[in-house]
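Got a structure for you, questions after.
Only a single protein chain was left out; the remaining protein chains are all shown in position.
Our next item is subunit A:
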Amino acid sequence: MAGWRGSRSRPGGGSPRAERIPSSRTIQLGHVQPQAPGHRTVFCNDREANVNAKFKGNSISTTKYNVLTFLPKGLFEQFRRVANSYFLMISLLSCTPVSPVSPITNVVPLSMVLFVSLVKEAYEDWKRLQNDKAINNSSIEVLQDRRWESIPWKKLQVGDVVRVRQDAFFPADLLFLASSNSDGVCYTETANLDGETNLKIRKALERTWDYVTSEKASEFNGEVQCEQPNNSLYTFTGNLIIEKQTLPLSPNQILLRGCSLRNTEYIVGTVMMNSMNVPSKRSTLEKKLDKVIVSLFLILFCMCLIGSMGGAIWINLKDYYLQLGKKDSTNTPQFDPNNRFAVFALGIFTLITLYSPIIPISLYVSVEMIKFIQSTQFINNDLHMYHTETNTPALARTSNINEELGQVEYIFSDKTGTLTRNLMEFFKCSIGGESYGTGITEIEMGGAQRNGKNIGEVRNSSIAIREKGFNFDDARLMHGAWRNEPYPDMCKEFFRCLAICHTVLPEGEESPEKIQYQAASPDEAALVTAAKRFGFFFFRRTPTMIYVRESHVEKMGKVRDVSYEILNVLEFNSTRKRQSVICRYPDGRLVLYCKGADTVIYERLTSGNNDLRNTTREHMEQYGAAGLRTLCLAYKDLSLDMYESWNEKFIQAKSSLRDREKKLDEVAELIERDLNLIGCTAIEDKLQEGVPSCIETLSRAGIKIWVLTGDKMETAINIAYACKLINNDMKQFIISSETAAIREVENKGDQVELERFIKDAVKTELKKCHEEAQNYLQSASGPKLALLIDGKCLMYALDPSLRRMLLSLSMSCSSVVTRLVRKGAQRITLSIGDGANDVGMIQAAHVGVGISGLEGMQAVMASDFAIAQFRFLTDLLLVHGRWSYLRICKVVTYFFYKNLTFSLTQFWFTFETGYSGQRFYDDWFQSLYNVLFTALPVIIFGLLEKDVSASLSKKYPELYKEGIRNAYFKWRVLGILAFFSVYQSIVVYNFVLTSSSRGVTSSGKMLGLWDVSTMAFTCLVITVNLRLLMMCNTITRWHHISVGGSILLWFIFIFVYSYISTNKGIFYVIYVLTSTLYFYITLLLVPVVALLGDFLYQGIQRWFFPYDYQIVQEVHRHEPDGSSAGLLEIGNQLTPDEARSYAFAQLPQEKSKHTGFAFDSPGYESFFASQQGVKAPQKAWDVVRRASMRSKPKKPQTS
């Protein structure tokens, strides 16, 4: 339900010009800005005019059916399954005289199966409907007849003028017209879309500022021409035409659906909208199931062929007692010895109906039931995935793909909000060569633990102050204590730099407790907060002044307000990597404060004072190693003359029309030199709880993790280290567009040339890495590989010509775009994210996981599973996923086995009946075999089977690899099962028939056909049910009850059935049987012999070729369930963390060993850039998503 830019937009209705984004399969990534063909024109405030365009309504619908379509569409969905349509065919066939069995044999199970499936579908769809309703019925104020009227969201139409109040959500993509703020500005929170909690400023066009009141707004009648709905969040092109005046629109005037309004009383906007639809996913296992069924069908066909050929050969007039040659109404050509071809052809149909149970009809419904309970009961209720703080349980939104959770090989993760909390905290600092801050990061803790040291809880001194953005504790600096430090002046400069050099807006009451800082990047807010805590409280900003309330400066306890005149702000951008402010003290002192990446600051330091430089650098390395982002602070005193001469140049540059940006940079360069280093700050980008250990566990489980982030390469590496995504044992391949060569070409400004150049560069890089990777892979104990690639390069690498190489490279790497892998490799991918920017990724992957809880609902609505915390992925995958996979595989193979066995006994009988297709079993035996006598145990098994306990699954993540390898569902596994099916069917059939061929009681009476078949069926039911018990790793009383119950049910059934069906051959059969001793003796013999083979196989397999899980079971065989004794670390060698800087040495252009680099937030750049009307830079995930979106075929493709 993302709006305009919402993911997976559906063409906006059938507008005449609506040529949608072409659904070509080629991906054109060379063009950053996809030019959607056609555009739409929206007439504002004029419903009639928009009627012609037939825009879509604003209601969203995630349901698959409605009341009318439910039955046809639901049935169609059901019959899309090979097995169901097969059974429909068989049912029809069994109504003809060709059939040896009566129609009930197939109709009963088929209708039961369809009924259960449809009920399940209906239930799930109903739940979705409830969801949609709630959203569609949220109310919104719309301008009608010069008044604001409340209507539900769903009634909203394109072109309506709406008023959105503070903290409310935008009901559609809006064009921002006016705000209650006089300057046409409003603040929006886009957490719902991209997971970033910082506010974004949107500014209406000046021309429309006045349309605030209803009277005024009703006069508004513009025309909006804009691009068709697409899924890019950060770009927009369009024009507003008012009174023949064309005004260009930028993303700055667009309010996206799902965002909310903050700090603004209300805004007025006009609607341009869209809604989306959700693709349905089928699990790959299910697709494979279809394959299994097709192969079973082939077996069936062979059996029929053999049988009917036999029939054609066997048929002979001589058997006069059959009166085969007789021509009359009953004698179809099927038994005409003179027409052997007819005998053959019709025989095939006869035998197909006879052997039809070979296709397990109840398989799908059983599997669905199992999955449904797994998701609603197990996943949704798991306490291990229950987030107490937010009271959020895990939520399985679909139950179709549970078992894919057990086979995930690639995880694509969003960073902000998923791995990190997007919460920046001031954590440490180094001032004048002295390191302050006593906190210990999670990474340090993890490292210490690995080295055997035990670090207790972080010691918080009593005076520690905690607030958002500040997690610093050092008594030496707090409460004015810095005055006693060796360099109090340095400290003063440090704090002033923090308090002055920024672009933060204070908001709310001007008291330290109540003030709110609005910053484009949470880093900045953290720094300003830190300054406040150190006694330099920045509380007011005017266009030219910054007011700071300074404490303890002259003397302890003294507080005074100081105003600094801001003369110039040299803004941050990605090339400068620094930000400077030139300010004038009240006493006239001119100072330039600068903060930025260590590399750029160090280049511009004044010479001398190497000690300070070195110690600060050392500190930064330490901070970096601890996973913190660092920033260098520096200042420079300016003389008035010097400043004024520079300022002239600056003003000149600022007002230049061409290359303003570049000129500004050059001018800034002139003054930002000979700086004096003050120190550095270290900010912790707070990871979500438990992320590092979760990632470590997952990678041990053989899952390859790709993190998609909008950060700089350095930050990305930093986060990757912080999450334990990469470590120093890994060989890293870095493909970056930030190389000298590329930059040079960039500077020439020739776009075509640049494109070609980057492409070549990427190509050579890729080739190089690929070769190297191959070498590593060939050597036995090569290191793990990690690939780091930036957005620009990725874009080129995704080019069809390079894709294959990228794919094979990335597949050999254990740690690094979604559709790519999904399409190229037959691997299961999982995407996890929390915001709407991840929606495309979530939907494109096999398994989409949304982070629910604090952030918005967009990701959750698009996801298959929603969890509250990233760390719950461990439980979701390693426990639930693994078990689901194991269970479903075993259930499927068991179905395969039991139906094959059943049909084979029937097959052997065919040979003895002159290939006539006589049924061996009674009709009801055959129809109830699947749905009654062998149904429940396998469902119980599918629900409760556990090979190892949950805690062991997490303790031995390697066990997960069996799922990735698909070890339980290979043709080999099926082959072995098929072998035992043949064996068991032969045993059951032959033993029973041979032993029953003589008198069976001391009264010498003989058994007839139905006695023998009932006997065989009894043996079969017992064998098949016991076989299930033999497969179990866990036997609860429910297993006993269901297995015992099924066998008992059979006996109850046969006792009743053979008593009441007086007109059938089956009459009284069981009473006859039970009156003989033979019955009991055979009943003991046959199942034992039949199962002996399996038993022997299992014994040998376990003894000589044990599966990993079997070893784990053995290791922990004496432990009660659920306990987790000391972890047995086997051969897990760990290396210290020092060498981590290796990765950075590899970074082109980056001499420094440091890592940290603030101004992470992608919002930052767009914030400043958009203020100046510069197009926001492309975000990595946008590229990725576009790659995945553009090539979307209508249905999820088969793998």
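General remarks:
What we mean here is this: a residue touches a chain if its C-beta (ideal position, glycine included) is under 8 Å from a C-beta of that chain, and two chains touch if they have at least 3 such contacts; residues count from 1.
To be clear about the criterion, contacts and distances are computed from a predicted model.
Hidden from the displayed complex is a chain whose UniProt protein name, among "ALA-interacting subunit", "Translation initiation factor eIF2B subunit alpha", "Glycosyltransferases" or "Actin cytoskeleton organization protein", is "ALA-interacting subunit".
Screening A:111, A:213, A:323 or A:544 against the full complex identifies A:323 as the residue touching the chain left out.
Residue A:1013 is the one among A:407, A:630 or A:1013 that touches the chain not shown.
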